[in-house]
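Below is the structure I would like to discuss, written out as structure tokens.
In this view, the complex is presented without one of its protein chains, the others remaining in place.
Right, chain A next:
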């Protein structure tokens, strides 16, 4: 969606300045950062549609990987923005269960209204994100280390408080029909409603990165934080906002999981740490920041989910899925590097000399 608008705008921009062929050439497509991830996704889809048989292509099969993609995708989007800005957030791995336990203990164990649990869970996410952001900008310690620390601290806090408050590491939650419908239902018995929240998140994050000034600030910060600050970008505020958004999204996923499964466990969600990074990197975001796209992140998320779930539809042992993901990750990064180099070295065909 956004890329189409992008291309139309591009055509409009260059038209008065040059006589280049008006056709959106293959070259201009190849220069887009998400080409590598698109090729990757098509390849795995093709692979599993052959080896996965009819079941994989059925709506049930599609639901299985779309559900995984939507939960992962909601977290991968803000993680992607953070990575473009040159940061990492590992604490999402603890944020998901912390949020699940918050809503389950408040609304399940203590029987408070579900809305209290929801707001508390989301509020916790924002608070943890705020703490992460402040720690990163105040201490100047790399965000990898800061969020690794908060990952463990939050995991310990969740476990300790859960046992003190509820006497258990697993708490049941009964939510009303409205909360169920909004956050924890299956459409057609198969598709989680989180899918729609993911779509909403894609639109919002896509708007932010491509069409808002804030998006430009994120790109600039990832490119060179010092120059970005000198150019007048409020880098501290942007950093805190980005960490708060990843905290919010992780807590949203934890909260909706608790409503979906009617219970919460202390140790769920660690897989989101690496899975979100993998999805984002497959999607062509540069780990060191400064480069990436929302379309790429979405494609990377889908690719990851297809491999993760598709393996169950093939005759292969499911244990091989991680091997495939590992190989895929490496291949995707190499391919993304190639396409990025092509984008950098591209020169227009009408070569007018710049130096007379």
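Just so we're on the same page, a residue touches a chain if its C-beta (ideal position, glycine included) is under 8 Å from a C-beta of that chain, and two chains touch if they have at least 3 such contacts; residues count from 1.
Definition applied: contacts and distances are computed from a predicted model.
Participant: Going by UniProt, what is the name of the one chain that was not included in the view, given "Cell elongation-specific peptidoglycan biosynthesis regulator RodA", "Sugar ABC transporter ATP-binding protein", "Succinate--CoA ligase [ADP-forming] subunit beta" or "Sarcosine oxidase subunit alpha"?
Facilitator: Choosing among "Cell elongation-specific peptidoglycan biosynthesis regulator RodA", "Sugar ABC transporter ATP-binding protein", "Succinate--CoA ligase [ADP-forming] subunit beta" or "Sarcosine oxidase subunit alpha", the correct UniProt name is "Sugar ABC transporter ATP-binding protein".
Participant: From the listed residues A:118, A:220 or A:299, report the one that touches the chain absent from this view.
Facilitator: Of all options in A:118, A:220 or A:299, contact with the hidden chain holds for A:220.
Participant: Taking the full complex into account, find the residue in A:212, A:271, A:322 or A:337 that is in contact with the omitted chain.
Facilitator: Checking the options A:212, A:271, A:322 or A:337, the one contacting the hidden chain is A:212.
Participant: Provide the residue numbers of chain A that touch the chain removed from this figure.
Facilitator: Residues touching the hidden chain, for chain A, are 9-10, 12-14, 17-18, 20, 207, 210-213, 215-217, 219-220, 223-224, 227-233, 286, 290-291, 340, 343-348, 350-356.
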